[in-house]
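With one protein chain withheld, the remaining protein chains of the complex are depicted in position.
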Amino acid sequence: MISLTNLILVFLIGSIVSYLLTKANKILGSIFNFLLISYALYVVWNIKVGHEEVLFRILRDVERTLKVTNLGKYFAIVSLIVISFVAFFIIEWIRKKDIKPAAFNSFLLLMVSGILGVFFSNDLLTLYIFWEIAVLGSFLIVPMGKKESKRAAIIYVVTSAIGSYMYLFATFSIYQRYGILSFEQVSQYLANDSSNLFKWFVILFIASAGIAKSGIFPLHTWLRITHGNAPDAFSAVLSGQLVKMGSYVLAIALSVFPTTQLFSSFYHGVPLLNYVLIWLGNISILIGTFMAIRQNDMKQLIAFSSIANGGYILVGLGIMNSIGYAGGLFHVFNHAIAAAMIFLSFAAVVYRTGTTKIDEMGGLIWRMPWTFVTYLVGIISLAGIPPTSGFISKWMIFSSLVSKGMFITLAITFIGSVGSFLYVFRPLAGVFLGQLKRKHSDVKEVPIIMLVPMLLFVILTILIGVYPKPVLDSIVSIENEVGIKAIEHSGTIIKTPLGQWNTLTVFTMFSVGFIIAAILYMIFPKGKKVDLTDQYTGGEYLYNYDLYHYATGFYRFIERLYDKHPSFEKLYEKLVSFFRYIGYFTYKLVYKTSPSGYVFWITIVILILFWVRW
Amino acid sequence: MTVLRVIAVLLTGFFVGLTLEGIARKIMARVQRRYGPPWYQNFIDVFKALSKRGISHGWIFDFGILMALGGVIATLAFVPLGDLVAFPGLDNIFIIVYLFAVGALGMAMGMVGSGNPNASIGVARALTQMLGYEVPYLVAIAGVLYYYKTSSVSGLMMAQQDTWTLFKMPIGGIVAFISLLGMLGKKPFDTPIAPAEIASGPMVELSAKYMGLLMLMHTFSIFVEISLFVDIFLGISNYLTFLLKFTVVWIIATLISAVLPRFRIEQVVKFYWKVPLSLAFVQVLFVLLGWVF
Amino acid sequence: MSALLIIIPLLAGFLFIPFKEKAKYILPLVVITTLIILLLLSPDQTNAMGGWKAPFGIVLVLDSASYYSLLVVNIVFLLISLMPQIVEKGYSVVLLILLASTNGLVLTGDIFNSFVFLEITAVAAYIIAFSRKNPYGAFKYLILGGISGAFYLLGAIYAYIGTGSLNFADISVNIKEGFLPIVALLIFIGIGVESKIFPLAGWVPDVYDSGSPLTPVILGTGVTFTIMYLFGRIFITVFHGYFLDVVFIFGLLTIVLGELAALRQNKLIKALAFSSIAQAGLVLSTISLGGYEAIKFGYFHLLNDISAKLVLFIIAATIAHNFTENKIAGVSFSIASFSLIGFPLFAGFRSKLLILQLAFSKDNYLLPAVVLFATVIEAAYILKWNIKLWHSTNTGEEKQKISWNVNLILLIVALLIIFIGIFPDLYLKMAQNIADGLTNYRAYVTNVLGGM
Partner (left out) sequence: MVYYIAFILIGVGIYGFLTQKNLFKHLVSLTIVDTAVNIFIISLGYIEGKEAPIYSKYTPIANFVDPLPQALVLTAIVIGVGTLALGASLLIKVYEKYGTLDVEQIATKEAEE
């Protein structure tokens, strides 16, 4: 079995090989990509936990190591599943798209090497190094999308730079205070460190990298532009997987340095730091949900839903009791799969129709039924409706919040989950159902190669929804490793102190109900099949049925309630223009002046130095 | 054994539901000083509709209705009717509320699949209204869960040894009842169906068999919503007393809906998030502080 | 013997004044000969000019610091001379004089002599800075350089009054107590203008944007390194780190305001000029942290910055629009900009990491915060340019193609940056030697005065 370091090296070299291969032939390069990534998935799948490797050395006395932990392995498997499916999708997708295929494939591999390193690094600095490689890889791909994606790439890098540099600042202050960087040692030192302020500072700064990357409240503005405008298949990787790197760092900041032991409990066993982070999660749920309801561009809509689900994961992880933590981790899996699935179906829609605006489309179900099925199961899981896996994690988070008695957070999570019915339904009604536009009448279903990964996602979601044992087992092993009481579950029954339910009985009962309805449907006379334009129009004769489609301003009545909502993007743009103004001011004052200006500055410096010295 | 219990639950749902709907039409008529149709009128409507030959708008239209009816039947199976519990131990409150969403989503998808914009507007209103009433309802229920430390509905019912939860947490009860009105889609909150504005909303393209199936779904969903309210708030009851309490709640709801005009959709959401939500938070604060009667 | 390093370029310069055009091809030969001579010399020796012993006559000191600085400067000149496309219309004579004066600046052990060489470098820089497009920028640079030269001279004279002689070693040993502050202040003003400290370096953007590709390349790399070396020699060896806390504050100011000013530039060369100001500020503030480690990492960062700037300026000056046709230049441009920002796998990351770790070990939390804040801004505008050049849709009015030899050099330097990113000990060893030479001033004094 190839060791991890060689695997990462294989990917680094692989990115150059795939550049050359895709230069030769697009399809060959993408197939090479897919094979390499699925090989990585195979290696990561059966790697032994606790396996440790030594890497290069940067700072003198601190050893750089890669170590396989349950947490890292879980995140790596989820990410690699998503990326390998998307890589399979790209084999066909890349043919028609006008992006630079060679660069796309090679940077994808570069990013995957970074991701592998992040999940298996055993100390803060190695994690930072691979983190930056992953950011670099993804940064290079994002601008290949629409015109707006050029600006989006900059915003993406700057926000993630803010997060990772605060993380670096904390890493160095730990290194300077304790001299060590690996997670176990740091958590021991932190445990018996006296100054509360230092602990607060360190954990908040480390968590800030997670906050920036998974689009939590203060640093969430980049998600809309980046996911909305990145190349379609890549936004599936972006929101399905890259956001999870942020959740991984949040998981580390919260559970590996166990905040529960570090700080005294503030509210029902939840320390104040967790409470603050949970409240950041809450605000991002609110922002994500309410902004998603307003969007007309379907990709930006799901980007906002990623913000909301990032908030869910943070709330789940923040509660730190056995159910809540398990809920957060399970939601990582669900959101990764659901978001990837939805974005792939959008990629398929854009592959055929070329537009992402909801109101420019309609009735695509009659031409692209399988894409519709993927999208349907995707939103059922994203919205958290029982037969699919999405519900399990939301159920866990709800029951942990109820048992902790945090009712405002509970109310906000309810708003989030019911709100998700609203915003997932908007593209469903606007894009797939309703009247088929004349210009889309000759749209065909996407080729088979693109359909296979989408349908595999569907099967995976329903399978895990009915039989969540594999995911629950790995979560139990993580919880034991991190020192939280593991949740008890037996295959399909999930037990909590508040109550339990059985995924299998729910599914069988649902199918029984479905069969009863089908029997009733069969017994009675068959309805006459009528085509789409035969509608009740209230006695009016319609010439152009394209207009007879309700999609623009789908929730206008509720949007009107919060039209004047505070926009953080404008706030940050004002901040940037403030910096720009300072730059302009100095440029005009010091650099662009006449010679007398220069002499003026020299005399000023002399006077200051004289005055300071004597 | 469970199969028998499930069948019993479904049959009660069917018969009791339809008869009560008939009675509701009778009460509505009496309030409007007319006699109104016989109590078994709903049975006739359902069987008449099912026997006719209607029109279908493609496979998604049919699939949507099947999913709707299937989802609601599944939800009904989990709901304990007094002491008649189909799946003891597995009837978790969140399961019931969210499994109910499967039905709603199926119906929504099928209706919008018909291609008629009235249906889409109706469904958009239904979802918005759901956003309105669901949050205060769940917060109030969460207060009850937190107090009794269990989230299984039959457990909640059994926990009301000394007094009904309605008397223990009156404000919670009121909030739940107001949200119940929203769920039922009765008069003050029937903007999604609003016959005058959007040609009875989602049901615009339904005819014959599909209309019949939707009526069934409607009865079952009403049955689920009210039985949830009865189980949680109106104390321990065996099968008969459960049905009695059920009819009382149903009559009160019909009386209220008989006299109130329809809200506009923004007013529904604004109302739900002003009055019931703040009441729910007050109730939850009382539960946290332990001020429970 | 080390005087040859100054004489040969000077002589060649004056010999080739008559046939200016052909001088472009002789330039590499001259630079190679100076390099060979340098490699033949052994690091620690001093040559008294005209037989006058140390404190009286002018002494050329060749210790480990000046040896490696000379090596770097000459290599930079060699690389530039190998690109005749950049050195156009008769500038090669001026380049030779510039090479002579920079070698002299590094070698000299006498303060007045350093003033003379500084002025010669400045004059050569004014000429290079001049082009039809911006005579006003060159004139402003001349005024600023003239005034700073006057103050530098004043400082040198005060040093002479203080110690009775003009020799660096002599000054460092027995300068009278009261004179050190005034001398350090005046010298700081003199060097400050050339080493792009915040308020004094008004000339940089206009001069770097002079239109001819040679100006930013040579001024940004070769001359900057020499000035930084001179700064190190004077403020560390001679003044034993006396004035460095003031320099630290000015350095921080330079970093922040340099980056902010770069944020709003809409011309690539101007943005890169401000980036070089900011990087110079970073090097100065790292050096002024004090201590052997600080100087070593400071010069290591300077080496990285110079190799990145070499690539960036050449590309910015020659083709400032999309890279679709000349891919190699594009790739090397991206590599250099990633190293500037400090992405892992590139050289800049190593030096920034070491600087941060050093600053933390000295309990100085201000410098890391400023450096990280500046890197965020730098990432913003440099990556904006990166994307604009890679993805710009306009197909570029004149299809300017870079010739093969420039591409080759760009690629070599870019690969060197990646190599340093993975195995940094090549640059680290150089920086270490420079730091050794500068810090142990006792060896310097005995080396120079010992001969008396």
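Each chain carries a letter (A, B and C) given by its place in the written order, and its residues are counted from 1.
Following the convention adopted for this analysis, a residue touches a chain if its C-beta (ideal position, glycine included) is under 8 Å from a C-beta of that chain, and two chains touch if they have at least 3 such contacts.
On a predicted model such as this, the values are computed, not experimentally measured, just so you know.
Put simply, the hidden chain is in touch with A, C once you look at the whole complex. Only one of the listed residues, C:F16, C:Y126 or C:F360, touches the absent chain: C:Y126. One chain of the complex is left out; on chain A, the residues touching it are 594-596, 599-600, 603. Although one chain is not displayed, chain C still touches it through residues 112, 116, 119, 122-123, 126-127, 130, 132, 135-136, 138-139, 142-143, 145-147, 149-150, 153-154, 157, 160-161, 166.
Quick note on the criterion: only the chains that are shown with their structure count from here on.
If the chains shown are joined wherever they touch, the resulting network is a simple chain of contacts running from one end to the other without closing. Overall, the chain located most centrally, as judged by its C-alpha mean against the mean of all protein C-alpha atoms, is A.
Computed from the mean C-alpha positions, the centre of chain A lies at a distance of 35 Å from the centre of chain B. The distance from the centre of chain B to the centre of chain C, each centre being the mean of the chain's C-alpha atoms, comes to 79 Å.
Interface residues of chain C, counted against chain A in their complex, comprise 139-140, 143-144, 147-148, 151, 181, 185, 188-189, 192-193, 198-200, 202-206, 246, 257, 260-265, 338, 343-345, 349-350, 353, 356-357, 360-361, 363, 365, 368-369, 372-373, 375-377, 379-380, 383-384, 387-388, 390-391. Across the complex, chain C is touched by residues 58-59, 129-130, 132-133, 136, 139, 143-144, 150, 153-154, 157-158, 161-162, 165-166, 168-169, 172-173, 175-176, 579-580, 582-584, 586-587, 590-595, 597-599, 601-602, 604-606, 609-610, 612-613 of chain A.
Interface residues of chain A facing chain B in the complex, by the touch rule stated above, are 363, 365-366, 372, 376, 380, 383-387, 391, 394-395, 398-399, 401-403, 405, 407-408, 410-411, 414-415, 418-419, 421-422, 425, 428-429, 433-435, 496-502, 505-506, 509-518, 520-521, 524-530, 532-536, 538, 548-551, 554-555, 557-558, 560-561.
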